[in-house]
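My questions will all concern the structure given below.
The complex appears here without one of its protein chains, the remainder shown in place.
And now, subunit A:
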Amino acid sequence: MLQNFMKNVWTPLKPYYTQVYQEIWIGMGVMGYTVYKIRSADKKNGLPFPSPVHFTEEETEANDIK
């Protein structure tokens, strides 16, 4: 399976992943770092990481009571 992956995906796309998209990897790293900082800040304040928009009604009431 790994051989198939190397032959079909990695070998044709190797110049892209290694040279052309270097800056995109850097961008993804910066964005991942930002997400990590936001998530850890939320954890420090006791909030769950998906923001309250995605709560169901019971959880919203429970948070309001708190």
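In this section, a contact is a pair of C-beta atoms (placed from the backbone, for glycine too) under 8 Å apart; a residue touches a chain by one contact, two chains touch by 3 or more; residues count from 1.
One rule holds for everything that comes next: contacts and distances are computed from a predicted model.
K.L.:
Pick, from "ATP synthase subunit a", "LLGL scribble cell polarity complex component 2", "AP-1 complex subunit gamma" or "Sorting nexin", the protein name that UniProt gives for the chain of this complex that is not shown.
P.N.:
UniProt lists the chain left out of the view as "ATP synthase subunit a".
K.L.:
Of A:M6, A:V30 or A:L47, which sits in contact with the chain we cannot see?
P.N.:
A:V30
K.L.:
In the full complex, which residues of subunit A touch the absent chain?
P.N.:
Interface residues of subunit A facing the absent chain: 16, 20-21, 23-24, 26-28, 30-31, 34, 53-54, 56-57.
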